[in-house]
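The complex is shown incomplete by one protein chain, all other protein chains being positioned as in the whole.
The chains carry the letters A and B, assigned in the order they are written, with residues numbered from 1 in each.
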Amino acid sequence: MISKKKNNLLGDVIPVIIIAVILISLKEFKLVSTSRLLILQYIGLYSIFVLGINMVNGYLGIFSLAHAGFMASGAYAAAISSRYFFKESWMFPLILLFGGFVAMVIGLIMSIPSFKAKGDYLAIITLGFSLIVQSFLQNWRFVGASKGINNVAKFTNIYWVFGCLLFAIFIVRKFINSKYGRSLKAIREDQVASELVSVDVKRAKTMAFAVSAFLIGIAGALLVHLLGYTSPSAYGYTNIVDGLVMVYLGGMGSITGSIVGATLWQILIQTLKSLGTWRWVVGGGLLCMIMIFLNNGLFGNKELSDAIRAIRYYFSRIILKKNSPEETRK
Amino acid sequence: MVGDIPYIIMKNKETALLLQQFVNFLQLGSIYALAAISFSMVYGIAGLVNFAHGSVFTIAMYLLFYVSTLLFKFTSATWGVFVLSLMIASLGTSIVAILMERIAYKPLRNAPPISVVVSSVGVGMLLEYLALNFAGSKAKRMPNLIPDVSIEIAGTTIPLFKIMIIVIAIIAMIILSLLVRKTQLGVAMRAVSQDKTAAAFMGIDSNRVITYSFIFGAVLATIAAGLYGSAYAIFAYNVGDTINWWSFIAAVLGGIGSIEGAVLGGFILGAINVIAPIVLPVSSYKDIVAFGVLIVVLLIKPTGLLGKSAAEKV
Partner (left out) sequence: MSNKAIVSFKNVCMYFGGVKAIDDISFDVEKGQVFGIIGPNGAGKTTIFNVLSGIYKPTSGDIFFHDRRINNLPPNYITGNGITRTFQNIRLFEGQTVLDNLKIAHYSHIRYGIMDVIFTSNRFKKEEKRIEEESLAILDFMNLTSSAEQKAGALPYGAQRRIEIARALSCKPEVLLLDEPAAGMNPVEIDELNQLILKIRDHFNLTVLVVEHQMRLVMEICNEILVTNFGKKLTIGKPDEIKNNPQVLEAYLGKVK
């Protein structure tokens, strides 16, 4: 038991320290250009976004398109709060939490249709939700209607982004390794059988949507305070597809996959920026290709730790073979 | 979209207003119904919610626009241009639909159902932005495809195109339902929609039937696009989004896969679109009303108004 605990500590704390050191050296000693640093921040905040989507689309296995709506509500709530209530930079955590909580409340409401409606019907309801949020914001004068909100304080920096990412990974990992996470995976495989082994399906779905929307809301809040402005057009069809590409590229139901998916796609998008609107043609085509050739995404539902374990196992086998060639023969 | 200025000359104010709104409702309802059928058709037979269907509609709009503009340079016979450009555009969208099915959906027939849906989201994006890149983001104006004359009904003057839209839509629906009910292909389609494996055992080539359903869907979408273009001439590259969204709701409301359901759903949405702006202060909140109706219906009957409710076997 003790050795296992130590191992966990090593596995958890050391990467965090390494990441922190890299980030500080990148930012404070200006090892990379500002534009590269910006890409790094996009990667971080979209990783949070994808982790959130993965909660519902990956672990729970529901094809939901509500993420654009959640992100919009988180972003707008945070922008309003920083404009009217939390004006100081030290209040940024409150702003982020506020964005997250507003999105979470909406997420709780959006979980209700998922109790009864299934599959394609639910996809359409959630798509409707996202488009409704967008059209609502386009008509709401208080938030600038279709012009959106400008001059939002730029509180976001790379520390906040990666701090939030660590927090998101922490939450998702805890959640997945509890009875709630187990029941999500059970529902994904067979909802009726889950109910008949006492899993409270409604509660599990509610929680998945709440956690998902919370994380997506935080990502939205970070995005607004990174760009300094927001408008309804950012939360439409392109945003929905963006999220889907990242989730399915990385792999459904994998934390590592979420981060890898977000990283690859953001790097690709930034490199393709010169293509203008053609990049959405590339994006759409890529999404198809992923589904056809890479059905489970890069990581499937595996984690980095699984890969490490497999490698370790492989090497231990080789060492064993060297030591006792007789034994392995049978 | 709905708030277009009705050029009905009012004689008796009350009846004229009522009649004019009623015609608006029928016109919009029949366009939605047609779009919803075209969407529902593919769903019922291929078992796929085709998120790329809106892009087929967009492509139909552009094809109609370019072909009819070209044709009007040589002739001024409006009806002739209308029919000819509809045919050419149908051919074009059919090819797009077949390619789409072959390349993006067919390889995924044995994959988990979600993969095909995701793939269709990708195809939709790809086609929509292809249209944007080729045609530009500036809005286009569809030439008049139906002669610009008016007729008089009950002392009220109504433009001919409104009546023709309704008539053409109804004819298209009747032809379709005859096709599905009476022809051998229709029987095969219904068989495949109910049970692919059993249909295969009866010697039905389900791949061929699915291809036909995509062609039917594309042709119907083109007709819907022609009618939509006649009703609201101005359009841009994202025209498919809106129409796709409304036909989704209509199809789901009525019960996906059911033709009668799609028609019912289409007319319910037409009614919402006409009534909501009168009752509500902001006209674009009609989206929210439609969405609300959809949610309520799905919560009460998860498979839509006329959808078959399949009890899960344990």
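Just so it is clear, contacts are C-beta pairs under 8 Å (C-beta built on N, C-alpha and C of every residue); 3 or more make two chains touch, one makes a residue touch a chain.
What you are looking at is a predicted structure, and each value in this text was computed from that prediction instead of being measured.
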Statement: Checked against the full complex, the residue among A:Y76, A:F92, A:Y180 or A:F299 that touches the missing chain is A:Y180
Message: From the list A:V201, A:V282 or A:L304, pick the residue that touches the absent chain.
response: A:V201
- line: Considering the complete complex, of A:M91, A:I171 or A:L272, the missing chain is touched by A:I171
- request: May I ask you to list the residues on chain A that touch the chain which is not drawn?
  value: 171, 174-175, 178-180, 182-183, 185-186, 189-190, 192-201, 207
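Criterion: only the chains that are shown with their structure count from here on.
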Rounded Å distance between chain A and chain B, as computed from the means of their C-alpha atoms: 35
Query: Which positions of chain A touch chain B when the two form their complex?
result: 61, 63, 112-113, 116-121, 123-125, 127-129, 131-132, 135-136, 138-139, 192, 237-238, 240-241, 244-245, 248, 277-278, 280-281, 283-288, 291-292, 295
Message: Quick check: in the complex, which residue numbers of chain B touch chain A?
response: 43, 49, 103-104, 107-108, 111-119, 121-130, 132-133, 137, 241, 245, 248-249, 252, 256, 282, 284-285, 287-288, 291, 294-295, 298-299, 302-304, 312, 314
